[in-house]
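All protein chains but one are shown in place.
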């Protein structure tokens, strides 16, 4: 029985939250909706863990939806790369579901709680569906499920701050332009190859060779996803969306949404397009490396001058995405490993930080740094969690953040780019400044409130500390993350190398036909 | 010879170019206009132009709609782009509905649907907060 | 729009054929253009017309919003439910061939069911959206147009 269920794990881990979402609406009770959400996200996380365990040795699972063999039907294709991302998204989803119950009490009108959970489940479904699929158009469909539910979730912040509405609107415009660019790119690819299946696309693109239509397809897919993952000059929607969304939504988005977009980027760059022909490699090296470095510095500096903690963390996210993109665009194995490991570590660290901020908002109703003065004594658990996760953000040894930066610096040194290594260290010092500003306010300043502030509820402390402990654990024991990331990097590089030898691909039409 | 090539090249590609002109107009409206409703209209235009691109890909000259008639000599246009665009149209209307609902709420809170006036109000809020 | 007598009479005559046409589009999608999505929109249009020409309260009485919301969920559940049923019948998710003894019949039932799911959700969502928009206070009056 169990093995029969596990055989369908790929489909189920997306479908369980997808079915749970309408169930919430059908029953229409908020406590029941919470229970359904928690159960569905836990089940989904278990399936994801199972898939990760199955693929950690480098094997690939293929699941044919509707029983139609690809490329005729839609295929779910899981390898170490996306299994790892699935695991991140689903497990963060489960923790956020636990955390949400108390957090939304204060920030969202109780009449809307059922719809909050529904939108959250849909967002989870969308992110999981984007990650697991092996079909290029299916990516778009699930991307839009996650995007539309994200706009809704951000707009729910309007109960606390009306600017959530304009943040959601701007995100909608930018996100839709991004998605449309992506669709244009897919359309061009379809025109050239006649297929939508990613593996099939990879073979046919390799056989095609360089081509102007292909170049433009690449550019549009790159820019489209770049908008979704807040790549440096395209990040303008992110700070407002993260700052005005309800706290729990900020937690979930910061920990998962951009990570999934990075994954899609990886998948298209390496598996679908491959790096064989110069155009993409040149684009990445000459455009993305400088952009990533600018993001690391400019956003960190902007973060230093923020008076709102959520906003500060949002800018810090843009900078951290810079590290991930830098690792990827080095185009070597250590760089890729660094990028993927940082994907995971940053998800855990930012998740923990935003959870701590959510607890402050829950108790004192503000996330402005000056209102947090003295909170270190009043909410010791959450303040300590913030500091511990903040150390990870800086990259202090024995935290997960250190591991990512260690790999990243190694990767730059492998390329002989010692100046990049220096820049990475330099930008980490900026993180010290903005984290210190908060620590200073929390511990060294006199409390603003005379009235005692109550401790955060357990249902918020527990998930926060699970995240914090994870960030510490994965800073000491890198077996799981290191293995998953290096297997993933190997797979991605292999995918590119296979395409370098198109004659080994059976059945692909000869170039120039 | 060259003339012949260029005219056939135009005939073979004019469809795509017309679609691209429509896309440009749509994108220009989205980026240049400050009125929130107008932006959504522009976005719709942009997306509809992309739909046309896909449908152009599916067209076979001399073909008919892919509804099987039983005649073995019939040439059918490619059904796959049609299916993709049916999905995309639905996604488009979903986005439009969501965007418009946001506009209604923004108007209730800010009293305007012009981007620059909203920006002024938000700056004012910022100033009050830091004061 | 209480003063538009002609509109009211004409719409009363129009609504039943619109509903009928929606059903035709819903169940004829296998043979000609159409299917659940288009049918759902047309079906909803009949109700929206009723709501516009008579009044929102009339429409609320005919189809209470909280019931419509349940239908929004129901359609999606029918679709996903077909997929889950296929799992129990030993196939992959959404493998309709398992629904009958012979694969082709199974496909036929499957398509009919999922199209029904699509139609229900689309119609219910469209009506819900209409309710949501129509029950906000307008700033431009009816007579200003």
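We just call them A, B and C in the order they show up, numbering each chain from 1.
Please note the rule applied: a residue touches a chain if its C-beta (ideal position, glycine included) is under 8 Å from a C-beta of that chain, and two chains touch if they have at least 3 such contacts.
By definition in this document, contacts and distances are computed from a predicted model.
Visitor: Going by UniProt, what is the name of the one chain that was not included in the view, given "Putative multicomponent Na+-H+ antiporter subunit A", "Cytochrome C oxidase subunit I", "Stage V sporulation protein AE" or "cysteine desulfurase"?
Guide: When "Putative multicomponent Na+-H+ antiporter subunit A", "Cytochrome C oxidase subunit I", "Stage V sporulation protein AE" or "cysteine desulfurase" are compared with UniProt, the left-out chain turns out to be "Putative multicomponent Na+-H+ antiporter subunit A".
Visitor: List the shown chains that the missing chain touches in the full complex.
Guide: Looking at the entire complex, the absent chain's contacts are A, B, C.
Visitor: Out of A:138, A:299 or A:378, which is the one that touches the chain we can't see?
Guide: A:138
Visitor: Of the residues A:16, A:38, A:74 or A:254, which one touches the chain left out of the display?
Guide: Selected residue, touching the omitted chain: A:74.
Visitor: So which of A:211, A:283, A:307 or A:332 would be touching the chain we can't see?
Guide: Only one of A:211, A:283, A:307 or A:332 touches the chain omitted from view, namely A:211.
Visitor: Extract the touching residues of chain B with respect to the undisplayed chain.
Guide: So the residues of chain B touching the missing chain come out as 11-18, 20-29, 31-35, 37-38, 40-42, 44-45, 48, 51-52, 55-69, 75-87, 89-98, 100-105, 107-108, 112-117.
Visitor: Can you list, in ascending order, the chain A residues touching the missing chain?
Guide: Against the left-out chain, chain A lists 18, 21-22, 25, 65-66, 68, 71-74, 109, 111-112, 115-116, 118-119, 122, 125-126, 129, 135, 137-138, 141-142, 144-145, 148-149, 151-152, 155-156, 184, 188, 190-196, 204, 211-217, 219-220, 509.
Visitor: If the missing chain were put back, which residues of chain C would it touch?
Guide: Here the touching residues of chain C are 29-35, 37-38, 41-42, 44-45, 48, 55-57, 69, 72-73, 75-76, 79-80, 83, 93-94, 96, 103-104, 107-108, 110-111, 114-115, 117-118, 121-122, 124-126, 128-130, 132-140.
As a working rule, only the chains that are shown with their structure count from here on.
Visitor: When the centre of a chain is set as the mean of its C-alpha atoms, what distance in Å lies between chain A and chain B?
Guide: Here the centre of chain B sits 27 Å away from the centre of chain A.
Visitor: Approximately how many whole Å separate the CA-defined centres of chain A and chain C?
Guide: 36
Visitor: Counting in whole Å, what is the centre-to-centre distance of chain B and chain C, each centre being its mean C-alpha position?
Guide: 25
Visitor: Given the complex with chain C, which residues does chain A contribute to the contact?
Guide: Listed in rising order, the residues are 8, 11-12, 15, 18-19, 21-23, 25-26, 28, 63-67.
Visitor: Please name which positions on chain B make contact with chain A in the complex.
Guide: 27, 30, 36, 39, 43, 46-47, 50, 53-54, 57, 80-81, 84, 87-88, 91, 94-95, 98-99, 102-103, 105-106, 109-110, 118, 122, 125, 129-130
Visitor: Would you tell me which residues of chain A are touching chain B in their complex?
Guide: Contact set of chain A toward chain B: 137, 140-141, 144, 148, 151-152, 155, 158, 162-163, 165-166, 168-169, 172-173, 176-177, 180, 183-184, 187, 190-191, 196, 307, 368.
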